[in-house]
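Before I ask anything, here is the structure I am working with.
The complex appears here minus one protein chain, its other protein chains still in place.
Showing chain A:
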Amino acid sequence: MPRYELCVILKAMQRPETAAVLRRTVETLLERGAVVRSLESLGERRLPYKISKHDSRHTHGGYFSVDFHASPKIVSELLDHLERDIDVLRPTLLKKDPELSQTHCCGAQAEEAKSAASR
């Protein structure tokens, strides 16, 4: 199953309310057969620009990141569900690519180019 990362920006709320929103988000994920790997909080900060969503302008928000494995079929349904949620300001779903090996960075590339040119 491919690995996804959901980065949500939630409305600036009190702790129990934020917990409730996260709980129902993760529950929807689990309902659709996703395997949640981790849920991280990236802090509550001032938004880089004012976001108008659900008839109100927001300046602060809580950033959260959910790492999970799921089938590609639930992607569109999930995004639709999150867009309708009043407390979610900006949901973004990304696919996590397998990391490229760091050994093929700058130095190795330059070497390869040199050896190719000399041949």
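Basically, a contact is a pair of C-beta atoms (placed from the backbone, for glycine too) under 8 Å apart; a residue touches a chain by one contact, two chains touch by 3 or more; residues count from 1.
Heads up, the rule we're going with is that contacts and distances are computed from a predicted model.
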item	value
Hidden chain of the complex, named as in its UniProt record, picked from "Fructose-bisphosphate aldolase", "Glycine cleavage system H protein", "WD repeat-containing protein 58" or "Small ribosomal subunit protein bS18m"	"Small ribosomal subunit protein bS18m"
Sole residue of A:Met1, A:Ala19 or A:Leu42 that reaches the chain not shown, by the stated touch rule	A:Leu42
Touch residues of chain A, complete complex, unshown partner	7, 9, 42, 47-49, 51, 61, 63, 65, 89-90, 92, 94, 99, 102, 105-111
